[in-house]
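Complex shown without one protein chain; remaining protein chains in place.
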Amino acid sequence: MRIPPTLPHEHYVLTIRCRDAVGIVAGVASALAAAGAFIIESSHFGDPDTSLFFMRTEFRPTEARFRSVEDFATALKPVAQRFDMQLELHPAQAPMKVMLAVSRHGHCLNHLLNRWHSGELPVDVVGVVSNHEDMRRMVDWYGIPYHHLPMGKDKGAQEAAFLKVVEESGTELVVLARYMQVLSDRMCEALQGRCINIHHSFLPSFKGARPYHQAHARGVKLVGATAHYVTKDLDEGPIIEQDSVRVGHGMDANALARVGKDVENVVLARAVHWHAERRVLLNGLRTVVFRQGGA
Amino acid sequence: MRIPPTLPHEHYVLTIRCRDAVGIVAGVASALAAAGAFIIESSHFGDPDTSLFFMRTEFRPTEARFRSVEDFATALKPVAQRFDMQLELHPAQAPMKVMLAVSRHGHCLNHLLNRWHSGELPVDVVGVVSNHEDMRRMVDWYGIPYHHLPMGKDKGAQEAAFLKVVEESGTELVVLARYMQVLSDRMCEALQGRCINIHHSFLPSFKGARPYHQAHARGVKLVGATAHYVTKDLDEGPIIEQDSVRVGHGMDANALARVGKDVENVVLARAVHWHAERRVLLNGLRTVVFRQGGA
Amino acid sequence: MRIPPTLPHEHYVLTIRCRDAVGIVAGVASALAAAGAFIIESSHFGDPDTSLFFMRTEFRPTEARFRSVEDFATALKPVAQRFDMQLELHPAQAPMKVMLAVSRHGHCLNHLLNRWHSGELPVDVVGVVSNHEDMRRMVDWYGIPYHHLPMGKDKGAQEAAFLKVVEESGTELVVLARYMQVLSDRMCEALQGRCINIHHSFLPSFKGARPYHQAHARGVKLVGATAHYVTKDLDEGPIIEQDSVRVGHGMDANALARVGKDVENVVLARAVHWHAERRVLLNGLRTVVFRQGGA
Partner (left out) sequence: MRIPPTLPHEHYVLTIRCRDAVGIVAGVASALAAAGAFIIESSHFGDPDTSLFFMRTEFRPTEARFRSVEDFATALKPVAQRFDMQLELHPAQAPMKVMLAVSRHGHCLNHLLNRWHSGELPVDVVGVVSNHEDMRRMVDWYGIPYHHLPMGKDKGAQEAAFLKVVEESGTELVVLARYMQVLSDRMCEALQGRCINIHHSFLPSFKGARPYHQAHARGVKLVGATAHYVTKDLDEGPIIEQDSVRVGHGMDANALARVGKDVENVVLARAVHWHAERRVLLNGLRTVVFRQGGA
């Protein structure tokens, strides 16, 4: 049997979250097959702790009758209703709109922008917000708007301006790329599930300020970084990705910070990449991350 | 909707290999759902290079009518025929019968036996083959047969004796845990797809003899280990797992060998574990490895 | 210039700890050179935070006049007094006497004993202490004493018995290889600087009981292990070594424990190895670890 031809890059990504039960995969796969969808990649996971079911399927159309999000949404409606699913369906070729936020440390910003500029980060960077002017020149080079929103006495006003920029730009994801401000509870709520932060430690170790100094004082032999969704509980949000690097007694806090930056760059870029490809699903205080096969 | 109760550990593992096409997942999932199978874990992968489709599904019964391998095999027969599948179905609670082979370096053997003895390696070790007597005392302690098959002038006779032990014990997987003999082409064929070797380098670097000495001479900064299926092409078989560890200029070949042993232990045990859980599928000269979610 | 011949393995290890100053290395190296010592490996470190200086030098004699610890100690006495050094000098060929302690999880014990038995861990295992009987058979196989010291109502009595075993055997290092008892303050003091514990988390994350369950609940993407000196502050002692391994959403606490054991084995064995080679020096709440060149 030959695989039918298709338009290049005409992919769709389906994500599902519901109570676990017999027949979910059968129901979804049958609805997709009936609509001529050719499955490229698919993963599911049933959490025995919470009895929740998670699924991500990437497919492409093979029949002329089914060619749009609406077509497939209609085809999936019965099974979605039967299992009371939270179901999302997106064309893969429409990159997610992302707003970056930064303060004075520009390494993560530079890494994300370079990756995006070379076509490797599947997002659409719609702008950069900063409470400082330091990174304006770099952002100008990339030809995207720089929103300088200094943190004055009125934190509420600054955050309102930040949210306005988010709304007006159609931002789907906010990335705190070393944005050194604690968001208010209200801001956290407004961005729930669509705001990723990079914390420069291997959480839950060294929450709060100056984690590399804490790590140096404790004498750890590895330092790490953690990308997580932002929640009201500081540095307690669901973890998306972590990694670590070996350090030694001869390195002071500055040296830890220097080697740690490499880990921050990579960990944050992975988290943004996976979120943008809709590979990350929230599971209470944890995440389900459907990475590319076997990686 | 509540998840129906089941007998503890009454799991089945289904693996499938066939040409890729629209409707495979739907067909399999529908057949399973109709038979009341509750899916615990499932992964699939379509290789765009070869147009082959691979699937592994772990499920448990929820209906009295479907309780045995035969019941589910019957339920899956139509879809298997429709897509011309290589389909395997095994009860997960029946551990795979494994024969270990070793020469004089006992670290991998010790690691595998300890893991098995503590109930963490889901296999049934049916014996150990060796061309030396060195490891007999260790194997005796574990209460399993030790087959001393010295390598005399007649390699064919030794291999015939080895294969006889494999057959008579019902061995499903042979693990070369630092067995320092090159298998003949005939032996490789006889054990095709069911013989795993650990090579003490990061293949394809340093094939052949004394890889740690080769690594030292080349001055590499990491050494590694590779678990792979044995084929007629020495050290060229499909790779199941690899890992590496940092080394430095102050370490001679013996020191590399010492730290490398930790990697060999872990890499081989992972490969055996995954093979025993039927997570590894052959894809030409490569493998598809469906690891536990997100790991 | 040819390197003068020497007796095989006739090495000495010198460690020094003192206030940092100009001329220490010159003083020590000159005293050693005058005594005909050929330096094999040497490292030093001055901590700018504490103004302490640390040094480890491995050397071998080349002159007939200097052939014993006493000879070299005499040669080093003036420089030691001048800089008020804590100086230790040991023949490298005299392996450190080590007592292992274990409760019911035998993986670290098995790993250490196997490494020692194959001649790769440069220690002399003088016995095993346990509050349970589970590991007796394994220890018997290795032909070393098993001291069963059950934890009754009188913790003080049990610890006194433990210390008696330590003293009578001439133990230089106690290794808690998954010994699941919190040592009393008195016991910690008695073993200060010569008792290493393995904690099954990436400290300071997940101190205390059931760290893998804590890690699962937090949803971390890496789990780790930490080898540290035991102090009165539980899980707060100076860290010798740490490492980590990737985990995923599909793994429950038991699965984390299973993959974590590989890290525990390796991390504890490294720490014991380095301590036994006198590569680890205490620096307040931290350690200086002079690893083999470049590793």
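All chains are identified by letter, namely A, B and C, in their written order; residue positions are counted from 1 within each chain.
Note that in this section contacts are C-beta pairs under 8 Å (C-beta built on N, C-alpha and C of every residue); 3 or more make two chains touch, one makes a residue touch a chain.
As the structure is a prediction and not an experimental result, all values here were calculated from the model.
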Considering the complete complex, of B:84, B:189 or B:252, the missing chain is touched by B:252
Interface residues of chain B toward the undisplayed chain are 45, 47-49, 202-206, 217-222, 224, 238-244, 248-250, 252, 283, 285-289
Listed in rising order, the chain A residues that touch the chain left out are 41, 106-107, 110-111, 114, 118, 120, 137-138, 141, 221, 246-251, 255, 258-259, 261-262, 265-266, 269, 291-295
The missing chain sits against chain C at residues 1, 3-4, 19-30, 32-34, 36-46, 51, 62, 83, 246, 288-291, 293-294
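One rule holds in what follows: only the chains that are shown with their structure count from here on.
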Among line, ring, star, complete and other, the chain contact graph is complete
Argmin over chains of |mean CA - global mean CA| returns B
Cα centre of chain B to Cα centre of chain C, whole Å, reads 36
Chain centres from averaged Cα atoms put chain A and chain C apart, in whole Å, by 42
Each of the following residues of chain B touches two or more other chains, namely 41, 246, 291, 293-294
